[in-house]
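Right, I'll just put the structure down here and ask away after.
Heads up, one of the protein chains got dropped from this complex, but the rest are sitting where they should.
A, B and C label the chains in the order they appear, each numbered from 1.
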Amino acid sequence: MNSITALLYGADRPGIVAKVAGWIHERGSNVLHADQHLDRQENVFFQRIEWESSLNSNTREEGMAFQEMVQTELGMTVRIGYDDDRPKIGVMVSKADHCLHDISLRVRSGEWNAELAGVLSNHRDLQNISESYHLPFHYFNLSPESRELEEANQIEWIQEQKIELLILARYMQILSKDFLEKAGCPVINIHHSFLPSFAGAKPYHQAYTRGVKLIGATAHYVTEDLDEGPIVGQDVTRVSHRHGPKDLIEKGRDLEKIVLSTAVRRHLQNRVLVYQNKTVVFD
Amino acid sequence: MNSITALLYGADRPGIVAKVAGWIHERGSNVLHADQHLDRQENVFFQRIEWESSLNSNTREEGMAFQEMVQTELGMTVRIGYDDDRPKIGVMVSKADHCLHDISLRVRSGEWNAELAGVLSNHRDLQNISESYHLPFHYFNLSPESRELEEANQIEWIQEQKIELLILARYMQILSKDFLEKAGCPVINIHHSFLPSFAGAKPYHQAYTRGVKLIGATAHYVTEDLDEGPIVGQDVTRVSHRHGPKDLIEKGRDLEKIVLSTAVRRHLQNRVLVYQNKTVVFD
Amino acid sequence: MNSITALLYGADRPGIVAKVAGWIHERGSNVLHADQHLDRQENVFFQRIEWESSLNSNTREEGMAFQEMVQTELGMTVRIGYDDDRPKIGVMVSKADHCLHDISLRVRSGEWNAELAGVLSNHRDLQNISESYHLPFHYFNLSPESRELEEANQIEWIQEQKIELLILARYMQILSKDFLEKAGCPVINIHHSFLPSFAGAKPYHQAYTRGVKLIGATAHYVTEDLDEGPIVGQDVTRVSHRHGPKDLIEKGRDLEKIVLSTAVRRHLQNRVLVYQNKTVVFD
Partner (left out) sequence: MNSITALLYGADRPGIVAKVAGWIHERGSNVLHADQHLDRQENVFFQRIEWESSLNSNTREEGMAFQEMVQTELGMTVRIGYDDDRPKIGVMVSKADHCLHDISLRVRSGEWNAELAGVLSNHRDLQNISESYHLPFHYFNLSPESRELEEANQIEWIQEQKIELLILARYMQILSKDFLEKAGCPVINIHHSFLPSFAGAKPYHQAYTRGVKLIGATAHYVTEDLDEGPIVGQDVTRVSHRHGPKDLIEKGRDLEKIVLSTAVRRHLQNRVLVYQNKTVVFD
């Protein structure tokens, strides 16, 4: 038996919960999980609901019917996922390899329900590692002259492959508004600081200079405003005067892996709703 | 406008969510929060649902009608709370004062919707502190000879005061099965270790001897099995070889305050369901 | 037998450790703890050393002789503390009471070796609380007209009382460079964010708007640059979309208490050296 997950949000009005649960029950399906949030300041209602489709139902038809109902009868935005979805992921990297290893091992171990379609990079450093995981590796020369052409090639690959999620696994290039629009799928980035502290370049050096006692990492959806996108997850670890920039970088690697993979897991399990540059995470 | 919170659990069956939400909607009331959990191993369904009673409804009548419906139509166990409840709390202490201060200050600051009815103790040490918060202090001489009589006096006070929650704020006496039954209200204890490690006496000394690198505190409902009741909350803090037993005790005090007060808050906000000696905490 | 603690720093050169330890040993005294740090980028050496003065020694004379030796023979900066020091602390508050309670209870319980000399405030709200701890309360009317005069009165009190540490326990006024110079003692502030994130006013509202997943608190020495002084301690706690600004403020209170009191403890135990707007904390 398959399960369907819906993420919905929109203006609050009486009876949403009853309507949604009633619709599922009437079809003979059964709610497994439901979590909701009401932003009383904005009067916006959010829900994640997961249900087991009844035996004689076609799951995808049921999901589409639900989506139709929510949009027309409740006027809400909705996204549907199925437990046998295996979205295709593209990974963008530069030179640091720790997040690429971490992601590849999690997919290989079956921890995530997803398929790694390939690795895009502006450097050749991680080609061997990518291939050791049997991941197609695509190099793009992002020099000022070739950038426009190469970004078009990247977009072409993303569209051909029908990529549903891009992960920036320590990709040290800025994605333009135009690129994001054409890519047309969510993009998750790991920033190696506790945002909004130390946005921009060399955050561990900034942290060292300021003398903070904790360093952090932040996973966020990428928007055209660098380091300003909706935060999906954050964590910190303790440091002291004994840690120089090199130690912070090393300590930070473990943090980046955990924070990025936690954010990707939440996304893949349809737990994240974006709203007014913030996230609602039903975890 | 007042809100009602219901905590319900029982054997899972199709349509519970629809039934509950439908009932509330039909009365013109509006769901504010709903959180649920399905234990698929045991096939037990748990829900916390909070709703705003419609304008023309008597809140307590609506709560009782809901309870009636859930029990008769769904065959589930249910507990109802109202946002203007101010349950009476009894605090039991021995000699350590930090948790008593913490609890008293939280109640006084309005952080909790509750009333401290008084302090019961087997020592006179905290009488002045209790009275500085205008809390009636009751001393009970729990010597072997007087114990039976004094426990009866404690029970009498608990019943007369209509105490709805007992907090053992570092109370160093064991409550008998008989006492717990007669008290007839939930009892939350703070144990100064990360249970099940270091149950019993002198947990910080045990922790020191074992050389652990983290010490913990555990808040749990009290059952007749000492230190074995359902856990409501736990936390830990880092220690090193530099910390002797005295340092662990001092570090532990801050931990005990936070863990105990977090557990009490969860209880007072009707976020905790007990089930098979475990808790479901909707937080 | 009494112990002496020295905090020293200066340009590194061979033999400092041998010189310091040798001097103590030759006097028949015995090292209890020693911790050191070498900033290899700046070539600066830091040490905290604590020793038991030999039986026939006058502790304060020994401390002064040590100071003399370190300054003249090693050319280093040094600060000396004695285990029977009881520095006088002044607390500055506005309206929030939680840090004042926390500080007062720690001093009263003997957790800190210090004396609270009194409470200074620009509001009368906490007068009763101060007096319940038998702390003299001094109100200063910091209106634009009276500010200059009142600050002079504050300085006078600080100097008369021989205050050795000022704690800004949620004091919502900026201390001028002139004030800091005249006060002539270290000043520790608690900022209710994870600096450098959300410096300035209303950090919990800023955190809410940005949608961070952790909130923090930072204790730092006060300098003329607001929120830019050397950080003594920081900590964070997890939040979610369910927490509005009011919830963040409430969660933050517990964090602020712990972070501020940890920083004060470190300072009182002579564990903090300030250097290039950063701290070395030997904890």
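Keep in mind that, in the parts below, a residue touches a chain if its C-beta (ideal position, glycine included) is under 8 Å from a C-beta of that chain, and two chains touch if they have at least 3 such contacts.
None of these values were measured; they are calculated from a predicted model.
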The one of B:Val20, B:Val222 or B:Val280 in touch with the missing chain is B:Val280
May I ask which residue of C:Ala11, C:Leu32 or C:Ala152 touches the chain that does not appear here?
C:Leu32
Even though one chain is not shown, chain C touches it at residues 14-22, 24-26, 28, 30-38
Could you please point out the chain A residues that touch the chain left off the display?
97-98, 101, 105, 109, 111, 132, 250, 254, 258
Just the residue numbers, please: which parts of chain B touch the chain that's not shown?
37, 39-41, 46, 194-198, 210-214, 216, 230-231, 233-236, 240-242, 244, 277-281
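Heads up, the rule we're going with is that only the chains that are shown with their structure count from here on.
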Rounded to a multiple of 5, how large is the rotation, in degrees, that superposes the C-alpha trace of chain B on chain C?
180
In whole angstrom, the CA-centroid distance of chain B from chain C equals 36
Express in whole angstrom the distance between the two chain centres, defined as the mean CA positions of chain A and chain C.
42
Could you tell me which residues belong to chain C and also touch two or more other chains?
none
